[in-house]
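A quick write-up on the structure given underneath.
Heads up, one of the protein chains got dropped from this complex, but the rest are sitting where they should.
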Amino acid sequence: MVAADALQSEHRLIVAGSGGQGILTFCKLLCSAAVQEGRNVTYLPSYGPEVRSGTARCRVIISPETIHSPLVEEPDSLIVFNQSSYDRFAPTLRPGGLLLVNSSAVEAEEGGAAKVLALPATDLAAEMGSVKVANSILLGAFVSATGVVSEESCLDALTEHWGRRRADMAELNVQALKRGAELVVESATAPLKGRKSV
Amino acid sequence: MDPSTGVGAKVLTSGNEAAAEAAIRAGCRFYAGYPITPQVELMAYMATELAARGGVFVQAESEVAAINMIYGASAAGARAMTSSSSPGISLKQEGISYLAGSELPAVIVNVQRGSPGLGNISPAQSDYYQATRGGGHGDYRTITLAPATVQEMCDLTYLAFDLADNYRTPVIILSDGMVGQMMEAVSFDHLPEPSPPPKPWALTGTPGRERNTVVSFRLTPEDLAELNRRLQGRYADICRNEVLYELAGPEDADVLLVAYGTAARICRQVVERPPQALPFKVALLRPITLWPFPGEALAEMAERVKGILVVELSAGQMVDDVRLAVEGRCRVEFFGRMGGQVPTASETVERLVGLFA
Partner (left out) sequence: MTAKQGEQEVATPIYRRPPALLDVLTHYCPGCGHGTMHRLLAELLDEMGIREQTIGVAPVGCAVVAYDYLDIDWSEAAHGRPPAVATGLKRIHPDKVVFTYQGDGDLASIGMAETIHAANRGENISIFFINNGIYGMTGGQMAPTTLIGQKSSTTPGGRDAEDTGYPIRMCELLNQLEAPAFLARGTLTSPRRVRETKRLMKKALSYQMEKVGFSMVEVLTSCPTHWRMTPGESLRYIEQTVSRVFPLGVIKDVKAAEE
């Protein structure tokens, strides 16, 4: 599934959901991993004035070259954590792009030009012990599906991030990231089509 | 960012934090500020880091207090900085005028947001006039630096402290909500150890020397004229020595884009990798110092191109300086977005084609 040229080409993504869902952490970890691998990144957050339950979204570009405009007009990947973000951004996805949805909160339409990966991340996270690790599950899935950065550098970034903030959350996030990655590998062997979620 | 990992490698850092870290590395010993979005990360970084590394952090009761604390710290001889966003910068204007009149160095970061009034927290470039004309009362100017990347938030902040000390003047970093809150990979290691010039004018007590006074007040018109002449002389030196800009794109361009900060990044995209093919060649002139303005370079370019498109996140402010520099040598057009909106590369291409094809 990993594109052979993933490291050579530019990848533009939009990650969106509501405040408190870990959107910005998702993007920060992805960017840290890419910087560790020597790539250029831009991480452009935007959020409403509400602190909780407002919208949160972040535009990320990872590139071997210098990045000029950090705006993302036609994302290569779209990761949506809630329905309103799906409704708003799904039409902007590049044809053939990857749509990764948290199917615990989003009903995505099958078909269309996008490759759809649906994971009930919030439910899976709850099963693992905390809904807060849903973002790590989706990060694992994203990295595994695209190969934009390696799972190892992602794990490094994640361990470093949580180790400094809340060491007690580090291990669970590591497990969640691995779980997300595994689910994508499993879904690659079983055909995705016609399945609501993996 | 975590300064402990900032050795050797590039670190993922926001523009606001990069400015704070660069200030500390430039020997900033005093920071005072009042919270306001979208620059809160700078202040929070200072709250944690500056004190831990031997400096002083004060959360002031207002922007008015903060800028006057800077006046005091600077008069005491320390490298001092404050930061805010548009509405707060308006409140600082009286203090900035006093800094200029008292010939005090200071670094003031404005992470601009959409205004007038309270506006919103999205990026804008509508404080250009205020920054480049001396935003308060009196005949003064402030050196104005316009970072376009997180690395430049670092590099230009460092430079600002040297310029401020060398010319004994307040220096404004005119950033915006996008550059301030965006994260990119940044390196800090190339910044040299700071070497501020001696400050014989500073207030340190008078053992073994004549007393110093740090004042802008002059009773007689003759004395005040003398102070003003000294300031104007210094401003002329700044215009001669400190102009910074960047050119990108083909030398034989048909159309020249002129933009700074965030708008320049969008324009650079149009020049380097346009989202749609352009029927003519486009180059970019990006002023890095907004005052002093790179007018000469622009005048020279104006001889060679068919037209100029100025792009700003405003109703059109820098475009006035472009027209003054171009003096009718070529057509000058404007494309702007207001209210915290940022034009995309596609929209810019569309406008270019509409105007010049």
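A and B label the chains in the order they appear, each numbered from 1.
Simple rule for what comes next: contacts are C-beta pairs under 8 Å (C-beta built on N, C-alpha and C of every residue); 3 or more make two chains touch, one makes a residue touch a chain.
All figures in this text were calculated on a predicted structure; none of them were measured in a lab.
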Among B:Pro87, B:Pro274, B:Gly307 or B:Gly339, residue touching the chain not depicted
B:Pro87
Against the hidden chain, chain B presents residues 34-37, 40, 43-44, 47-48, 57, 59, 61-63, 87, 117-118
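Rule of thumb we're sticking to: only the chains that are shown with their structure count from here on.
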Could you please state the distance in Å, as a whole number, between where the Cα atoms of chain A are centred and where those of chain B are centred?
35
Along chain A, where are the residues that touch chain B in the complex?
28, 31-32, 35, 40-46, 49, 67-71, 73, 164
Residues on chain B engaged by chain A in the complex (per definition of touch)
2, 10-12, 121-122, 178, 181-185, 265-266, 268-269, 272-273, 275, 342, 344-346
